[in-house]
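Working notes, beginning with the structure itself.
The complex appears here without one of its protein chains, the remainder shown in place.
Then we have chain A:
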Amino acid sequence: MKKHSDEDIKKALSKLPAMEDRQLKERLYQKVSSRVNKPQRKVAPWLFPGLATVAVLLVLAVFVPVFFSNSGMLTVEESADRADQSAESSTANEETSPSLDSSSSENGEKSSETKEAEPSSEEESLPAEEDEEEEPKADESKVAEDRKAQETELDSLILASEESGLTTLSYPGKNAEIILPTVQKQQESEEFSPERYGLADRVVDDLKYEVNETEGSAVVTFPDGFSVNGTAWASAIIESIRWDLENFQLQEISVQTDSGDPVNLGSYGEISEVPVIQQGEYIFQLYQYEASSERFLAPISVEGSLTFREALSLMKEKGKGLYVSPAVPEHVQFTSTTIDQGIMNIQVEHESWASEQQLLTMVEAILVTAGQFGFERVKFNGMNVSEFSTYDLEEPIDVPERMNPVMDQ
């Protein structure tokens, strides 16, 4: 077997032939410019097929039961058919819900109508299930699959359910102004490439964490002779430590060198403690590096002690950093915030939503901010959308435990 030297390989690589693009420059330009100048669709492409499907289903919903009852078919079959229709109409309804445009309230009504229709058809199909379970089950799984497919197209920035084996690792953004906590599977974290997500390399990889959850304290050990260049670097280290350990809900974070001395952090001087994250210290906006398709909820520190309503207003403000944008659209107004039986009620006034994704991102950013302000459940009022993605806006929603999951690597 031949042994290859570095030089052999470099030579072979440099000999790889030039590949010519066979597209003509003019043709390429035409294709590019037609895509760049393509006018934004005013009507979503699925709207007309979606409406047509809804219309067909409505017609079927009226005629099929009549047909079957007239022909004296068994109740079992009738209810199975209805369940099927309810499944399909609920899917169709979800397909129409992203429109959320100027006719958002109309859609809201439609969706609530469909929603109301669902339980009744389920009620009718329930007795049938006792007799024959297979068909309704198949319908249910179809609904679940359809819903799952719909959800996967939306980009959720939070982790709704806590899983074991997760770890929080914080990365600076490319702007080096903010620190972005991410949630990763422990066994995958070593392979994680921040670059792919538009993040910078971690600044605390050399540090060791010892967490004592019983006492609510942690000790962070820096290597002896650790040094930092500049205030931004020092600040990134401190923020990374705080966010890395945020999930443990600690009372105290001590820092020391390997030899047990205080740590010299440049302009911060010698420090032996890092303050833990307090309630109401951060609001959340959206971070996205220019060429990356990945988005993250970005903690933006706020000055002074704000009320939650003030924090919500602040979430709409631009200019919180490079690659950072508000997660709450400008047209959204928070007219009141009240606490009732531990639930934060937010009264929202808004114009049209640009997309279901915009709405989802806003709701998640608010939930995470509410969690940061110490609330456990949030009820949105006045949204004119009842159910979308995995959320039911008619009900109070639990604030998430974790944000920014990156687990498909």
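Annotations
Please note the rule applied: a residue touches a chain if its C-beta (ideal position, glycine included) is under 8 Å from a C-beta of that chain, and two chains touch if they have at least 3 such contacts; residues count from 1.
Please note the rule applied: contacts and distances are computed from a predicted model.
Chain not shown in the complex: UniProt lists it as "RNA polymerase sigma factor", one of "RNA polymerase sigma factor", "ABC transporter permease", "NADH-quinone oxidoreductase subunit J" or "Chemotaxis protein CheA".
Across A:K10, A:K208, A:K318 or A:H331, the residue that sits in touch with the chain not pictured is A:K10. From the set A:Q23, A:S272 or A:S305, the residue in touch with the chain omitted from the display is A:Q23, counting the whole complex. On the side of chain A, touch with the chain left out of the figure occurs at residues 1-4, 6, 9-10, 12-23, 25, 28-29, 31-33, 35-36, 174, 193, 195-196, 200-201, 290-293, 408.
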